[in-house]
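This report refers to the structure that appears directly beneath it.
Removed from the display is one protein chain of the complex; every other protein chain stays in position.
And then subunit A:
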Amino acid sequence: MSETADRVKKIVVEHLGVEADKVTEEAAFIDDLGADSLDIVELVMAFEEEFSVEIPDDAAEKIATVKDAIDFIDNNKG
């Protein structure tokens, strides 16, 4: 597992209060992890904070799974 994946999963576990083993890369935030649209706003803010990246609204809307988040961060972090 990449370092980014590790840190993303930790944030997801903390924010959504889900078991760590449920947070696979394929897991969808809404369908699999019980998040709602506000939780995703909060997660995106936490990712921005953790990785010092900016995730614009149009990019945030495309982040549906854990892998989407990891990929965006890996491709955009400074």
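Just so it is clear, a residue touches a chain if its C-beta (ideal position, glycine included) is under 8 Å from a C-beta of that chain, and two chains touch if they have at least 3 such contacts; residues count from 1.
The criterion applied here is as follows: contacts and distances are computed from a predicted model.
*Asks:* The chain that is not shown, which UniProt protein name from "Probable septum site-determining protein MinC", "3-oxoacyl-[acyl-carrier-protein] synthase 2", "Thiamine ABC transporter ATP-binding protein" or "Polar amino acid transport system permease protein" does it carry?
*Replies:* Hidden chain, UniProt protein name: "3-oxoacyl-[acyl-carrier-protein] synthase 2".
*Asks:* List every residue of subunit A that touches the chain not included in the displayed model.
*Replies:* Residues 15-17, 38-39, 41-42, 45 of subunit A touch the chain absent from view.
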